[in-house]
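Input: a single structure, listed below in structure tokens.
The complex appears here without one of its protein chains, the remainder shown in place.
Presenting subunit A:
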Amino acid sequence: MKPFLKTTLMASLIGLSAPAFAGLAYVSNEKDNTLSVIDTETHEVVETIEVGKRPRGILLSKDYTRLYICASDDDTVQVLDLATRKIVDTLPSGEDPEQFALHPNNKHLYIANEDDAIVTVVDVTNKDVLAQIDVGIEPEGMAVSPNGKWAVNTSETTSMLHWINTETFKIEKNIVVGQRPRHVEFTNDSRIAWASAEIGGTVHIIDVDSLEQIHEMSFKVPGVNQDRVQPVGIELTSDGKYAFVALGPSNHVAVVDARTYEVLDYLLVGARVWQLDLDKDEKYLYTTNGVSGDVSVIDVEDLKVIKSIKVGRYPWGVVIDPSS
């Protein structure tokens, strides 16, 4: 066979064996007990997977082979195998798990247990509960810094960020923030953390080296009553340019200049926007809109909402698999 033909044939075979979808987003539907799978190229739902009761927080394993799902009303964390898209395992999680975070070692899963005021640390390889750490009342948000040094939990009623040393599983510092802190997001270099306070309507920027707040920002969405402006999910672009903040029942996502902390724009999305995730190339940002039951797609370059995709009832979390 001529080399040219051979190469062409090989290329087409490789093309055929490549996955059918360019990228997949997984969305947890809190009231439908399902996950919606969205093709990020066509922005269409391609599959719906049955999972445990009241799925909320979801995250990918560091090798992108498994998806962890907080099945809140089943009091467990389910493990979905991404190749077969079947639930293959469950992990002990403590009661009513809502949010969790995976350590970069791909083993330690930090789970916030809202009713018990604790954070449970589970080793996902052998299902051992490594620690149960007492935190403030109604722990909610959970994040682990990319360098693996810190785990941060937010407690809704105590309005604090609890900084947990991941080696000792001990709290080293509590930082008081606005009312009902919901979510923490670290920059890639683990030097800055962004924390949202839902009722306070604020986002707090924390310097990780000194564990001090360096800035506090609030939002004013034109034409929307101030008490509906409730920051929840946060997503940062890796180039340090933008921070996107989901503003809950105001139905808008704030676009923030991540260097000057200035709000650049408010983008209209569906009702009660909750969590956010960027795709691999950071071309699109997906938002879950709980009340309207859809996912809005934001074009990051143009900063425009290009589409809203109907999913199940009360979509809560969204992750986009960068390997797909």
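Throughout what follows, a residue touches a chain if its C-beta (ideal position, glycine included) is under 8 Å from a C-beta of that chain, and two chains touch if they have at least 3 such contacts; residues count from 1.
The working rule: contacts and distances are computed from a predicted model.
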Looking only at the UniProt record of the hidden chain, which name from "NADH-quinone oxidoreductase subunit M", "Transport permease protein", "Sigma-B regulation protein RsbU (Phosphoserine phosphatase)" or "Sugar ABC transporter substrate-binding protein" is the right one? "Transport permease protein"
Full-complex contact with the absent chain, from A:S145, A:S196, A:N251 or A:T288: A:N251
The listed residue (A:S28, A:Q230, A:S292 or A:S324) that touches the chain absent from the view is A:S292
Among the options A:T40, A:T120, A:S308 or A:S324, which residue touches the chain absent from this view? A:S308
Spell out the interface residues on subunit A facing the chain that's missing from view. 222-224, 251, 268-271, 292, 294, 296-297, 304-308
